[in-house]
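Below: the structure, in structure tokens.
In this view, the complex is presented without one of its protein chains, the others remaining in place.
This part shows chain A:
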Amino acid sequence: MIELIGITVLWIFLFGYLIIGSIDFGAGFYSFYAKITNKKHSIRQIIDRYLSPVWEVTNVFLVFFMIGLIGFFPDSAYYYGTALLVPGSVALVLLAIRGSFYAFANYGARESNIYLFLYGITGLLIPAALSTVLTISEGGFIVRTSGDVHLLLLELFVNPYSWIVVMLAIVSVLFISATFLTYYANKAKDKDALLLMRRFSMIWSGPTILLSFLVFLTLSTHNEAHFQAMLDESWIFLLSLVSFVLALWFIYKQKYLGLAFTFVCLQFGFAFFGYGYTHLPYILYPYITIFDNVTSPEMGITLIMAFIAGLFLLLPSLYLLLRLFLFNAEYVQGK
């Protein structure tokens, strides 16, 4: 029971990071794009207005997932920790550059193109780096020889599946972010920005769905068991596809844009939870499963109780944040 609650909580937080992080990462890229193409678009103001109050919250989702993983499944700290020193450190440096340069560019004294460039480009590199952990979790890249755990970095680098996952991560970021900003621009009653972000939503929708299929197909060559499990639960992925079609339809028609973004979340939600559900019981093929490597019941129950107590604190706070900034028409319109 503890292992199921634990992995569910962690997966929900990772999904939260996927959505909120994607909006943030993509927004950074669009902001940079608007700057270099010299579009005197108000899109950058819109992005700033959304990002300024919430950027700090994004990172916490990721840290929460990592700490929770160690708490519920301590052995994963050993395997992933040993194997991921190099890619993990690279991702950390990218996160560091992004976080600090956002603050420098935003609160610092003057706008610098270098800061904006670093901020924009890391927005694409970070999801690329982080997505490789999902690839690694499929097995075959972390090996245990005579007690020592190693990552086969070269194999990972020349593996087609790993590159398709990376590409999917990047286009998903651009797609999720564009659909959210379409909705936000509409709330801000900014027609120019709305049309620009709508165009980006349409542009990235094709690659997103195409690459999703490719990931699905190439998984069969890489992890047959997981692929089979996904086929058995194919209804979840069909729901994801239906949500995608509905979202795209509303965006195309420029109607119900809030609902459209909700469908985008559902699209990724179904796919992400379907992927995670069929990945079970493995956290890392074939070494770590949620049943064999779960923490002691004492610790597990304490963590769950702490989590519930924490939610009572967090949910009202998050609600307040959203109410004051995201769902406040005056704020969104910059009044």
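To be clear about the criterion, contacts are C-beta pairs under 8 Å (C-beta built on N, C-alpha and C of every residue); 3 or more make two chains touch, one makes a residue touch a chain; residues count from 1.
Basically, contacts and distances are computed from a predicted model.
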Matching the hidden chain's UniProt record against "Cytochrome bd ubiquinol oxidase subunit I", "Electron transfer flavoprotein subunit beta", "Formate dehydrogenase iron-sulfur subunit" or "Peptide ABC transporter permease" returns "Cytochrome bd ubiquinol oxidase subunit I"
From the list A:93, A:210 or A:259, which touches the chain that is not on show? A:93
Of the listed residues A:5, A:77, A:152 or A:229, which contacts the missing chain in the full complex? A:77
Residue touching the undisplayed chain, where the options are A:64, A:141, A:237 or A:261: A:64
Going by the touch rule given at the top, which residues of chain A touch the chain that is not shown? 52-57, 59-60, 62-64, 66-68, 70-75, 77-82, 84-86, 88-90, 92-93, 95-97, 99-100, 102-104, 107-110, 148-149, 295-296, 298-299, 302-303, 306-307, 310, 313-314, 317-318, 320-321, 324-325
